[in-house]
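Complex shown without one protein chain; remaining protein chains in place.
Entry: chain A
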Amino acid sequence: MAKMTKEEVIEVAHLARLAITDEEAEHFADQLEAITNAMDLLSELDTENVEPTTHVLQMVNVLREDKSIPGLDRDLVMKNVKEHEGGQVKVPTILE
């Protein structure tokens, strides 16, 4: 694994919607490089013919009948929303 650069950290942080300063990026780059280097241990294993495990148990979809049921109570939900008006959540301007 190539060294994880400060630029890569800034790019990844942006994708993850995290604002980070230059100084933080450098700090995280050092740590993430050490961590990804440790992860590279896996490359010594030949897994060509191994099936990936996405789940340890046999999974089946859980489906319910297609009929309308009441959702969460709107007034209750709004108690945790910082800004709302007329039963709607307020967000910063999206389109100028």
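FYI, a residue touches a chain if its C-beta (ideal position, glycine included) is under 8 Å from a C-beta of that chain, and two chains touch if they have at least 3 such contacts; residues count from 1.
Quick note on the criterion: contacts and distances are computed from a predicted model.
Name of the non-displayed chain as stated in its UniProt record, restricted to "Thiazole synthase", "Type I-E CRISPR-associated protein Cas5/CasD", "Alpha-ketoacid dehydrogenase subunit beta" or "Glutamyl-tRNA(Gln) amidotransferase subunit A": "Glutamyl-tRNA(Gln) amidotransferase subunit A". Interface with the hidden chain, as seen from chain A, comprises residues 1, 4, 8-9, 12-20, 28, 31-32, 34-36, 38-43, 45, 47, 50-57, 59, 61-62, 64, 72-73, 76-77, 79-83, 89, 91-94.
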